[in-house]
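Only one protein chain is missing from this complex, and each of the others stays in its spot.
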Amino acid sequence: MRIEGKGRIDRSTWYGFTFDGVHYEGHPGDTVASALLAHDVRMVGRSFKYHRPRGILTAGSAEPNALVTVGSGAHASPNERATMVELTPGLQVTSQNRWPSLGFDVLSVNDLAAPFFGAGFYYKTFMWPKAFWEKVYEPAIRRAAGLGALSGVTDPEECEKGFRFCDVLVIGAGPAGLMAAKLAAEAGADVILADEGTEPGGQLTAEVEEIDGMAAHEWAAKLWAELGAMPNVRLMLRTTVTGAYDQGTYGALERLRGHATGHGPRECFWRIAAKRAVLAAGSLERPVAFRDNDRPGIMTAGAVRAYLNRWGVSPGRNVTVFANNDDAHRTARDLVMAGVKVNAVLDARHDAPKSDDFAVIRGAQVCGSHGRKGLDGITYRTASGETTIMTDCLAVSGGWNPTVHLTCHMGGRPVWRDDILAFVPKPGAIPGMVTAGACNGAFSTAACLAEGVAAAKQAVEDLGLTAPDVTLPEAGTEAGGIFPLWAVPGKGRAWLDFQNDVTVKDVKQAATENYQSVEHMKRYTTQGMATDQGKMSSVAALAILADATGRGIPETGTTTFRPPFSPISIGALGAGSKGSGFAPQRYTTSHAATVARNAPMIEAGLWYRPSYFPQAGETTWRQSCDREVGYVRNAVGISDVTTLGKIDIQGPDAAELLDIVYTGLFSTLKVGKVRYGLMLREDGFVMDDGTTARLGENHYVMTTTTAAAGQVMAHLDFVTQVLRPDLDVSVISVTEQWAQFAVAGPKSRPLLEDLLETTLTAEDWPFMSCGPVTVGGVTGRLFRISFSGEQGWEIAVPARYGASLFDALVARAEAMGGGLYGMEALNVLRIEKGFLTHAELHGRTTAFDLGMGRMISAKKDCIGKVMAAREGLVDPGRAQLVGLKPVGEVQQLVSGAHLFREGAKIEPENDQGYVTSVCYSPTLGHSIGLAFLERGPRRYGEKIRMIDRTKGLETLCEVVNPVFFDPEGARARD
Amino acid sequence: MRFSALRILKEGLTGNRGWTPHWRSPEPKSEYDIIIVGGGGHGLATAYYLARTHGLTNIAVLEKGYIGGGNVGRNTTIVRANYNLPGNSEFYSHALKLWEGLSEDLNYNVMHSQRGVINLFHSDGQRDYAVRRANSMIIQGDDAIVLDKAGVRKMLPYLDHDNARFPIYGGLYHPRGGTARHDAVAWGFARGADMRGVDLIQNCEVTGIDIEHGRVTGVQTTRGPIRAKKIGLATAGRSGQTAAMAGLRLPIESSILQAFVTEGLKPVIDNVVTFGMGHFYISQSDKGGLVFGGDLDFYASYAARGNLPMMEHVMEAGMALMPMIGKAKLLRSWGGIMDMTPDGSPIIDFSPVGGLYLNCGWCYGGFKATPGSGHTFAHLIATDTPHPAAARLRLDRFATGHGLMDEEGTGSQHNLH
Partner (left out) sequence: MRIPCPICGPRDSREFTYRGAALDRPAPDAGADAWEDYVHLRDNPAGPTLDLWYHHAGCASWLKVSRNTVTHEITGAVLAGAEDKA
């Protein structure tokens, strides 16, 4: 219920929202949790295993119970913490993990079978009969499991990512963080102050206390405003720092639009590079385990205070407090001040402080709760026996756990402190990070303020800045005594992990079954594997494990906290990659003209290239492809080959570099000539191939395959910088600076002569020559090379002239009975000639396999030469390149099919090779293929069976020379 | 104690008071016939099969931390036999057959679930390679189906079929592939080995390997020296470190592989799906979490944790392939240390030191290998002959160049596999 006069939300404005279809109203500043509590809605979910009713436990991001789905349809967002979802008008909220309704959940029958569903029960059963595991048991388990549901359709909302840099990142804007930011900012550091909440102050937002004579939350707001006015401070609310990474890199999630309707990104994932960081993340209150401590209406004492003081809501009308520490007494004090009835504070300590305002029962422990879907009453035990009282809200505190999580992200283990019964950060666990305040085990406000100053002083002085004098504000010094109480002894089930339904008994059973390592216990019972990563339960669970195994808490140790601190949507972490955003798209200068001709585009690395150019009347790609092959074989074809890597190599030692990276000799290449080169990796296998032209005495231009361009560039940089820094040579990628087109076919010479307005005689321009040309006044380069086996040329111009050159070439080709050809035709042309692509150069083939063993020059060393000579790489039994020609009734060839001898059984021992490239050759009138076959080149003329078991296909082939067409190469030299 | 539904019923009705330890915590003896270094999945499986198949029980498994604490407890739980190259092909085929009866064999439900693995392909070239691989699988005796575009759309309607940067051309479907519950595998083998008399010694770090006249005689540990006639190293992730104690230098570099899990969600992904263009693979656990991963962090590391660039890349790949997961929230990420070999394939072999056997180089294929690795390694140690299914996993293949198993074709750069 709302309490008049309490809270800091705008009561004058009303926001309507629905929960499970029922209309409610709240105010700006409310969370879904506070608004539901204001309407006395206590049950908001069901637990994972037993489907027990679950209510709101906390007021923060560690909430394990109040997980709801927000929104509907494609916008539905499952597993949102009701405690963190800001109320916006029209919000649709739905409960989860129940069927058919939250009130009547069929699977709550599981709770009755709980004796059989103890820790690890599923490892011991569901095995008989064998087939039932996958057919019956597992499907049933899967249907029952899970929390909320994804919509199943594309997430329509956008998120963002960004980088930020700062001198000092302050994590948490509570008293410690605010003071740390103030000192660092006044020292002149570039500061980012981030807090996951919607207003500054941290725990101060939930408390009734004073700092410097003003209400603590007002003090926080004032300092926040002052910081915001400083040019060297960036303030980030609604920003959770989620992970600590190497060299001061932090991940952070900023909630932007959140669940509000409208435009703009939902969230932004930041990578913050900080020279120093101050962790001031506060602490999290932990419950106490007792019989049936999981009923809606039982919540942490601090959360009750927060709902009362910040949102003006009392979660009950008749509240009882149960604690083992002083801090929880504040809850009773604040409730009484607000006029809410407080039954009593049940304090487990025999020396608990008394109060004039409310009853304190010393030495009392709650040993049971009552009620069906919400709390009706509790039973507590004192030395004089058990007493049952009516109460609709139990505020529980078992003490506070410092929020050490980020300090564990790089493997640091927190340190146990017996005096405060809590783990604190290991100093120096994150290089460059200092911890301060409650997360460091300093629980009083005054200590937090002082630690914040001290931590920031250390950070700025590390950076060589001078820390100014900062006067510490006046604040409370009480930290509160505490007494160890993790679980109240007694019968029945006492919950530790509320979401996963892990009870004290489960932990004890794990210990009995020798799952005594804390990691074993966790994994065996699923304790701490819920969505809060054990924030609410792990310390208590390991205290119970320590007890059960006769060890202390420090020896028992903790499980590892790993990033993220709190869950992050995949949409935010993967922002920008939906649809085409996943990878850059590279377009050639002829892209627009190509698309205008309706050519289907295919991906080639990051580039797009045309598959074929359909013409009217053609109904299959094969018709277009065959026609385009005909252009090249009979007239002239044009193809954009810009995507091939082009690397400019200049300097007195350019020739020597090429001799190192290529198997062949390039220093002997004459100016104006081009040579084919094969490049090996250092392990002796083929890396890439291509042609390199010598444009001048000290100037070469190398081409690479499209896919390997980047790899080859890095390789050349490696050779020139690491292996041979003595070489005087410069290497740069010019792939995008030059547009390059293949002009191939018997009519290619007249086409170019017309275009270039010059004669290209066979004497001046023999096969494998190159040189400068002028195209319409622009200086370009002409190479006489061929990837089709026809008389071929490649003409290159600076990229800005590419589109117009393309148009000029195509117009001329079409006038001469030729035209454009795409990747399909290019592939047919090269297979007919036995030329290679990455289908053959797939990283596992050697020069020997490709029949190019003799291209490894004996006159010099080159990369990969030594390892290429290993016996296994030149074994005559290796599969080597051959051609295949179908000779039986079945004519179909399949890339990826395997090769077997006639009569051999189809089993691995008889597998002799595989097919890499196939096509129908319109030139030859039948299918052809390239393959790797054991001892292949010595088996020309032999019959071999091509087996494709995926299609049930068998084709009898003849092994032939891989150069199917014009084996003498006369046409290219013509 | 034998596990069964009846036992659960009986215990449930009598207050669950009768459960007993799944394995003992014995003190180490001064001598064993065989010591297995490493109480991860492979070490435990090796001990189990030494006892079960070869009747050898005077065995200790020495584990520096807690059993199952390495990569067997930190992986994406995928089990498959869909390799292309000889060596891997017959080995993983052998392993998958062992998986198929493992729960019953161990009397421990490892939740092996043959949900099917689909490797998507995104170009003609990738399809050709998938066909080649599918043929290898079928010829090996395993199952493979090449799905076309429509076939994938029917099976996995939630993928971005129409708007992806790298359109889906089809998929290589391996119906017998799937997942298993990773911890249960370690615990099931541990319990099975312990039941047969194997001593599982936790918190016992091996600090030295004793060698006399070229033959092992025992180990030094944090719990004192222990003599042994034979020693098997099954310490993937740290193989370079343990082998160095015997003076060996291995063809291994350790790298980090991250894995990720989301909060629990109602069933939405039924199979294991891999996205070759983005290095992304995903399945959904029986508990409801989406379990997924990607490539290595690409630098040598023993830190057992990763960094943001690869984590973000994996999420980006996920959003590109299946943008319906945008509102699933990443709950936890972790990093495991991988033994990366130059060809990306494992080693089960003799070492140059007498009585010392190597099981290492699992790269990121270790989990699915677990029973196969244990079974064949036990065979090697017990009989001093390689098991036929693992005979090609030789240490000397790098030196000779014979029988390299470079499935990815990236060559001898350890971190590229």
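Here the chain labels run A and B in written order, and each chain numbers its own residues starting at 1.
Heads up, the rule we're going with is that contacts are C-beta pairs under 8 Å (C-beta built on N, C-alpha and C of every residue); 3 or more make two chains touch, one makes a residue touch a chain.
These numbers were taken from a predicted model, which means no experiment stands behind them.
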Full-complex contact with the absent chain, from B:A5, B:I145, B:A303 or B:A391: B:A303
Which is it among A:T13, A:S72, A:Q247 or A:T261 that touches the chain not included here? A:Q247
Missing-chain contact, candidates B:L250, B:L290, B:A328 or B:M405, resolves to B:L250
Touch criterion as defined above, residue of A:A74, A:A273 or A:M855 at the omitted chain: A:A273
On chain B, what residues meet the omitted chain? 238, 240-241, 249-254, 298-303, 307-309, 342, 398-399, 412-415
Residue positions on chain A contacting the omitted chain are 163, 245-249, 271, 273, 410, 431, 682-683, 710, 713-714, 717-718, 721-723, 725-726, 861, 865-867, 870
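Criterion: only the chains that are shown with their structure count from here on.
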On a C-alpha centroid basis, what's the spacing between chain A and chain B, in Å? 22
In the complex of these two chains, what residues of chain A are touching chain B? 48, 76-79, 113, 115-116, 118, 121-128, 130, 133-134, 138, 141-143, 145-155, 157, 159, 161, 243, 245-246, 249, 251, 269, 271, 409-411, 505, 509, 512-517, 519-520, 523-524, 526, 531, 533, 560, 562-564, 567-571, 573-583, 585, 602-603, 681-685, 687, 838-839, 842-844, 867, 870-873, 875, 894-898, 906-908, 911, 914-917, 947-950
Under the definition above, what is the set of chain B residues touching chain A in their complex? 3-5, 7-9, 11-13, 15-16, 19-25, 65-66, 68-69, 73, 86, 89-90, 101, 103-104, 107-109, 111-114, 122-125, 127-136, 138-140, 144-146, 158, 160, 163-167, 181, 183-184, 187-188, 202, 262-268, 277-278, 284, 286-288, 303-305, 307-308, 311-312, 315-320, 323-334, 342, 397, 399-404, 406, 408-412
